[in-house]
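Every protein chain but one is kept in place in this view of the complex.
And then chain A:
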Amino acid sequence: MGLLSKKDANLILDPLADNNPITIQVLGICSALAITAELKASVVMALSVVFVLGLGNVVISLMRNIIPSKIRIIVQLVVVATLVIIVDQVLKAFAYELSKTLAVFVGLIITNCIIMGRFEAFALGNGPWKSFLDGIGNALGYGVILIIVGFFRELLGSGSLFGIKVLGDPIARTGLYATGYENNGFMILPPAALIVVGLIIWVQRSRNQALIEEN
């Protein structure tokens, strides 16, 4: 990490693992449940959030000294909304089919708790460079979980990855399907995402006992 000081590097690396926004802070669950049935949608959603949170954190950080604290939430909303509209329009222009799959959930990035949370907790009190790193880090932490969940849900639920039928054709019964294998319809349903996220949390906590809360 010659580019970044250790402190700065931690801003990116921490949210990827030990301070993950989904598995540790349990934020942004709704979109993780809704759009992870396909890996492609997960990746696009992750990239969108990286863009919105990275840029948004910088903008808020630059404005942090001139935002009146009483109306800061409204200002934050305007910033997120602007960035989300950009993402939405880009998707509609260049990936129309995908934007239909993601439907309302791109718009709902505005209400993603991770974004407002980072604005409030970090960007309002730190400089633009650090805020940028923090935004990228948290968005990536969110994205990693989305991609893991999307990977398992699409592989087990539809037998494909990025729409490519990696396990064979379920109708012509080639590949794995020739042995009698069937796609698991449960993985397509939103509750499956909840269970996969739960399993990730389980694995993470059993690998790092320090994360387990005392009760």
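One rule holds in what follows: contacts are C-beta pairs under 8 Å (C-beta built on N, C-alpha and C of every residue); 3 or more make two chains touch, one makes a residue touch a chain; residues count from 1.
The criterion applied here is as follows: contacts and distances are computed from a predicted model.
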Task = Could you tell me which of "Glutamyl-tRNA(Gln) amidotransferase subunit A", "sn-glycerol-3-phosphate-binding periplasmic protein UgpB", "N-terminal double-transmembrane domain-containing protein" or "Na(+)-translocating NADH-quinone reductase subunit B" is the UniProt name of the chain missing from the displayed complex?
result = "Na(+)-translocating NADH-quinone reductase subunit B"
Ask   = Among A:Val43, A:Ala81 or A:Leu189, which one is in touch with the chain left out?
value = A:Leu189
Remark   = Those residues of chain A that touch the unshown chain are 180-182, 184-187, 189, 195, 198, 202
